[in-house]
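Starting off with a structure, shown below.
Of the protein chains in this complex, one is absent; all others appear in place.
By letter and in written order, the chains are A and B; residue numbering begins at 1 in each of them.
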Amino acid sequence: MTLTGEQVEVPADPRAFHTLSLANGWGDGAPLLPPTDDAVEAVLACTRHAPDHVLCVLPPEYGVATVELIATNAAMAGVQPEAFPLVLAALEALTTPEWNAFGLTTTTSSVFPMLIVNGPCRVPLGIDHRAGCMGGAGGRGSMTIGRAVALCLRNIGGQRAGDTSRTVFGQPARFGMCFGEWEERSPWPSLAQRRGFDAESDVVTVHGGKGTFPLADIHNDDPRDLLFLLAKSIAYPLANMFLGNADNGEVVLAVNPMWAERFAAVFADITDLQSYLHEHAWQPLDLWPAPNRDILETKGRVGLRDGVHPDRVYLAARPDQIVPVVCGGLGSLHAIALPSFGESAMQSARAQAVPVASQ
Amino acid sequence: MTFDPDAVAAAVEEVRRIIRADGGDLVLVDADPSTLRISLAVALDDVTCAECGLPPDQLEETIAAAIARRVRGEFELVVADPRR
Partner (left out) sequence: MDTIRIRRPTAPPVEAVAAPTFRLDRPVVGLRAGIRTDAAWRSWRFLAADWTERLRADGVAAVATVETHAQVGDTGANDRSHIADLADAVDFAIVGLGTCGSCTSFAIADAVAIEQRDRPVVAVVTEEFATHGRNMATHLGHADLAVLVLPYPLEARTEDDLRTIAAAYYPRALELLGVRP
């Protein structure tokens, strides 16, 4: 295998390499693994793409992302070579025009790609989907795949907060976020299946999420009451999805397995669950101060499209914009919303793994 | 986190001895690492006094404690007990 990336001589001492990486702006502040030829080649062995294949061009600086350069960043992040196809799938998905990387890599918002993984790869690759799946479980896949994508956006795309990225706060997910759906505990078809993939495929869905929004309940016995409150919670007044076009954006609702069972007892069909959530994901127009109401009226956000409920502002135009994903631990009591940037549509791509015998 | 079906079986066997002493039995129906669900069934066919021995809630706690000593991490215990 011929690598063509520029070779750089660096200290072998890991602490010295960390210091150098900080000085060169190669990373996110945390220690990196040196991308030696052995490390990069091991990653490249897990894709059929040639190293010089241009997978995509990454904004905001439109850096050309060859597979070798992506593998270099994946090796730095500590990606298990077998997980490299998921990194590639994530980058394919987020460079789809409808994901709007052009806007999302430069916005003042905190938004960042949040990777949701489906398929058999979750367990062998350490994609956390149970307790602590959004932080704390420590699976190698969860901690490195998202980080590899983040490093690619930084080192290839040139996304740097305070410079090319105008993000005001950033968010913890900007280190990298990757979690799985606990498909085996979901009473519904998986996210990937709902998006048209078969159950045996390893699929990465990239959601432009602004952060993790925790929701807790210990009071409600009737699942409909709990879902009502979840709907009201995700329709918080300063949600991005109230700022612009009602047709755009999705909010992911991560539901723990215990609640999923309760909800499925009432809504065996997930589209009915989504409809129920959508039906209640609104706020009264008079919640907003008077000048805001005029703006919402002007933007066509008042009532539903057919003119019904002119006293309400709905979070989304359609039920499918509220996306339940079953994950998290067995402790119940909690859900997490991943609010949307708004002007982005989640995108999915299949990870093209290389059979072990071929490596 | 480890979920070893053999460790679950060993824990169940430990509690099974207690129930067998009262004439009953405890059957491990399933221990699924993918769902973390452990399903057991209490058999009381040969028990002369069904209300003797450990009450259902206490039995479930005993089973859970025995499993927790051998299995790290979360699991969901489902016990089918004819007395419920």
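The rule is short, and it goes like this: a contact is a pair of C-beta atoms (placed from the backbone, for glycine too) under 8 Å apart; a residue touches a chain by one contact, two chains touch by 3 or more.
Note that the structure is predicted; figures quoted are calculated from it, not measured.
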item	value
Chains still shown that are in contact with the chain withheld from the display	A
Hidden-chain contact residue, picked from the options A:T47, A:T72, A:S142 or A:T212	A:T72
Identified contact with the non-displayed chain, of A:L215, A:L243 or A:M258	A:L243
Residue touching the undisplayed chain, where the options are A:E61, A:D198, A:E279 or A:D320	A:E61
Missing-chain contacts mapped onto chain A	3, 5-13, 16, 26, 34-37, 40, 58-65, 68-69, 72-73, 76, 97-100, 102-104, 106-109, 151, 155-158, 164-167, 243-245, 247-248, 295, 298-299, 343-345
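FYI, only the chains that are shown with their structure count from here on.
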item	value
Whole-Å gap separating chain A and chain B, where each centre is the average of the chain's CA atoms	39
Interfacial residue positions of chain B with respect to chain A in the complex	1, 32, 34-36, 73-76
Chain A residues within the chain B interface of the complex	123, 130-131, 137, 184-185, 329-331
